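Shown here is a partial selection of chains from the complex, left in place.
A and B are the chain letters, set down in written order, and residue numbers restart from 1 in every chain.
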Amino acid sequence: MAQFERILITGAAGRLGTELRQGLKHLANHIRISDRVAMEDVQPHEEAIVCELGDYEAVMELTRDVDAIVHFGGAPLEVDFETMLDSNIRGSYHIYEGARKNGVKRVIYASSVHAIGYHGMEDHIDADSPVRPDSLYGVSKNFVESLSRLYWDKFGIESLCLRIFSSFPEPADRRMLWSWLSFSDCVQYVERALTCPRLGHTIGHGISDNRLKVVDDSKAGHIGFHPQDNTEAFRAAMETKTDVPDPNAPGVKFIGGWFCELGHPDDEAK
Amino acid sequence: MAQFERILITGAAGRLGTELRQGLKHLANHIRISDRVAMEDVQPHEEAIVCELGDYEAVMELTRDVDAIVHFGGAPLEVDFETMLDSNIRGSYHIYEGARKNGVKRVIYASSVHAIGYHGMEDHIDADSPVRPDSLYGVSKNFVESLSRLYWDKFGIESLCLRIFSSFPEPADRRMLWSWLSFSDCVQYVERALTCPRLGHTIGHGISDNRLKVVDDSKAGHIGFHPQDNTEAFRAAMETKTDVPDPNAPGVKFIGGWFCELGHPDDEAK
């Protein structure tokens, strides 16, 4: 018997959304899946809804009759400010308003390492360290971390802001040898946060059990995430095909990686 | 001889903006003053520009040929989300973009106690404590605190985010007996931040030298703010005319005061 009647997943057509559709299906009788584009292979237990998160009325509708929300929608990379404003800031506000108005009690939000990207490799920060965004994208993540805190303190909606480091099928560069989060571990983190007895408002850091330990996630210990994967199987190949990194390059020095080497999106676009 | 050729003050028609026009005039040969409404009594050394901060081109123009920006513009209270988005979030982004594109090196931003309003009276937080917004207004302040951090780490623009507690002509309720910031002390904080040798990115807490000491501002000690005023002269009158507070009322328990007792602006408006 599933714990939830209905979970909503936003960003369900994306890389991680696709994994979550599969990985969370045992938790609910119905999974409502949403994205701005059409989703493929919709299953009988799934309710697929194409929806722009910037559309207030649509999101109010989307969040109706839902027990929990897994909010992975929005721009996944640095984009121009107005796009960020609409999809990540306004869109996430709509999600939280939908939760408030429709009585949803728990939200799992896909925050990012880029919310804290300008902390250094040697800093070993934890969930209470000050924010250090490395991009407009990171600033938008800080916005939702702050917004969700308000919705907890004032409106009693629990949230995990899961700062995902690098969640890809396998490590794609040397940095991912320490920052990689396997799909399986990502799904585990979300599942544990959906089902732990008390979530409150928690900041989590999603990294697999890789050799280098760069952040301290112990303040999320009440969720019970225990990564099962690591990158050692990919190490030799990755070290062979890529150069030894310069330790002073911003992309090595700071945990945000190459986002710290990006300029402003207005300049980059030129 | 003034230290600056030209300082920009936004929100110059507001309560604090009016004080800053007067209090900072010795620092610059020219003070550019800006607001969405017309400003009164424009002096010869002042350049008055009516400007909506949500207008990108206008703000690019507004910030040209400026050495420093005192950004006190935007909605000063809880408002509906779309207004907040436009005036405080988009507007402040435009200010920072103007600073970046026009080579302005230092910004003093009017943040607020409402960025951290859900911390308790007994918590004695400091500048590194996690954010606890008490309103959408507070969330918008957190947004700019995050954004300005990015503009320091990536683009080298120094900022003070001055969390103003209660800056009024005199204390208006019992809470202000501890949270009041006199106009004179407010001006002093801004002036010291404009002229200190290194500002970096600093979070400050603006309170006069009142009897109760509720936050720790020592991490802004490199700015050199030393409040000169306090509320003792107002105490007897205030305690006579108002009831003894309930220590468990949210407006007493949390440092954000009555903002913590507000509902959502959509509900309040009804």
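The definition used in the following text is that a residue touches a chain if its C-beta (ideal position, glycine included) is under 8 Å from a C-beta of that chain, and two chains touch if they have at least 3 such contacts.
Source: prediction; values computed, not measured.
In this structure file the homo-oligomer totals 6 copies of one chain sequence, with 2 depicted.
Basically, only the chains that are shown with their structure count from here on.
Chain centres here are Cα averages; for chain A and chain B they lie 32 Å apart.
Per the touch definition, chain A reaches chain B in the complex via residues 81, 85, 89-90, 93, 97, 100, 118, 128-136, 138-139, 142-143, 145-147, 149-150, 153-155, 260, 264, 266.
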